[in-house]
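Presenting chain A:
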Amino acid sequence: MDSWTEFFNMGGYGPYIWSSFLIAIAVMTGLALQSWMDLKKQKRLVSELEARAERKRS
Partner candidate 1 sequence: MNAFFALVQREVRLATRVGGGGGMAVFFFLIVLSIVPFGIGPDLNLLTRIAPGMLWVALLLSALLTLDRLFQADQEDGTLDLLVLAPQPLELTVLAKAVSHWLTTGLPLVIAAPILGLMLNLPLDGMLPLMGAMLIGSPALSLLGAVGAALSVGVRRGGLLISLLVLPFYVPVLIFGVSASRAALVAVPGDLGGQSLALLGAVSLASLVVGPVGGAAALRVAVK
Partner candidate 2 sequence: MAWSIHTYANPTRFMNFSAIVLPYVWALAGAGIGIGLYLSFFVAPPDYQQGDSVRIMFVHVPSAWLSQFGYGIMVVSSIVALIFRHPLADVAAKSAAPIGAVFTFLALVAGGLWGKPMWGTYWVWDARTTSTLVLLFIYLGYMALWAMIEDPNRAARVAAVLAIVGAVNLPIIRFSVDWWNTLHQPASVFRLDGPTIHSSLLWPLFVVALGFTFFFIGVLMVRMRAEILRRKVRTLQMQQAAA
């Protein structure tokens, strides 16, 4: 147990180290997620528009 506390404490630098890693993880995940959701949205729009064009043609 003691070694874990020590590990998280990081020689007193813990707060800075962990917050920098957490911010990085949050921001990078957010970026990836936002990009992915945008891709999903565009895919949906394309299929909607194509379906509409198909319906019109038939």
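Inclusion criterion for the candidates: all candidates are chains of the complex that A comes from, given by their letters.
Operating definition for what follows: contacts are C-beta pairs under 8 Å (C-beta built on N, C-alpha and C of every residue); 3 or more make two chains touch, one makes a residue touch a chain; residues count from 1.
Because the structure is predicted, anything quoted here is derived from the model rather than measured.
**Q** Can you tell which one of 1 or 2 makes contact with chain A in this complex?
**A** Candidate 2 is the one in contact with chain A.
**Q** Applying the document's contact rule, which stretches of chain A touch candidate 2 when the two form their complex?
**A** Answer in residue numbers: 7, 10-14, 16-17, 19-21, 23-24, 27-28, 31-32, 35-36, 38-39, 41-43, 45-46, 49-50, 52-53, 56.
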